[in-house]
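A single protein chain has been omitted from the complex, and every remaining protein chain is retained in its original position.
Our next item is chain A:
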């Protein structure tokens, strides 16, 4: 393998990993924000409790996902400079702007507000706490958009002039309204909403499918007039939210997806087959999800969806759970289409990929490929295992937003000796010097 191949493969694998987390961050973010807003506004105590559970449950999944999303993003940022210095030499004057705005404006604020949201849970007033999460969502979308501006320039360069072999911005507005940035950002937004929705629907369906074994018979059958358990209420609400966002997401993704063909027309043709396969799969998935989503939405009024004939309902729930990975695989395929479709250019028509790669030795790049990709994938898998466990555990024992003493006690397995227990009691109540 040459250094060029290794650098490209490494970038592709790490970007793909990063994007899997991004899909959930951007897709789940608005959902958590809306749940929390409705919780903050709820007057009825029962409704507030349900919405609080939902906010904390999905918020916790959001956080566990975010942890690795950040880590993968950090790797992305440094590897751009590490492996593609030629890109910065030639296009740094253009790419630098969106990337520095992204880090300074978007990520910086995003992480700050997220820290405030997590660790200020019991301190901030309810409305300020809700606003902090909305700020996380808005800055997260801002950062995604600036990345799309950078990547859109590489796909379809506009608004620049070459001066002494360096690209200079001549028209910043053209850079931002570049269809490869703007339309594609809408497209990514659709993909993210779909991914968040599949997560909501898949996890809720898993719980609803098992609900009968946990509840007294009448309630489980969902008969009119029966009281519903609070937890079941969370899953029904989440399912409804997921169906709405998923259908909207599929609509956005398909609409903007076809719109992207407009700017692709002037790009040189002759793609490898994977690009065509990607386009076909995306069209198929987008169209089907939209159609099925519309049908399921029609079943929502009057809770018809939750009262279908038992075997049909169980089968439907099972299918919805199994389909959870679909938007993620589709999203990856979309990126492979976009990035492979650009080859052999790093910046279409301006800079060839082979000229952008650093002159590090092949051995060094391959070593870093093995180390970085190996580390990232191992951590990603651990993260997904944790997310799956938390998803299965449901709304019991949520750590996010629980009182500190309760959280600190959650690992209590062993039967502590008296001495240890005393010590711990002191810690839990934070008694002592102050």
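Operating definition for what follows: a contact is a pair of C-beta atoms (placed from the backbone, for glycine too) under 8 Å apart; a residue touches a chain by one contact, two chains touch by 3 or more; residues count from 1.
Assume contacts and distances are computed from a predicted model.
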From "Peptide/nickel transport system permease protein", "Cytochrome d ubiquinol oxidase subunit II", "FeS assembly ATPase SufC" or "ABC transporter ATP-binding protein", the hidden chain's UniProt protein name: "Cytochrome d ubiquinol oxidase subunit II"
Absent-chain contact - pick from A:281, A:362 or A:379: A:379
Listed residues A:126, A:310 or A:389, member touching the removed chain: A:389
Positions on chain A contacted by the hidden chain, ascending: 63-64, 67-68, 70-75, 77-82, 85, 88-89, 92-93, 96-97, 99-105, 107-109, 111-116, 118-124, 166, 168-169, 358-360, 364, 367-368, 371-372, 375-376, 379, 382-383, 386, 389-390, 399-401, 403-405, 407-414, 416, 420, 423-424, 426-434
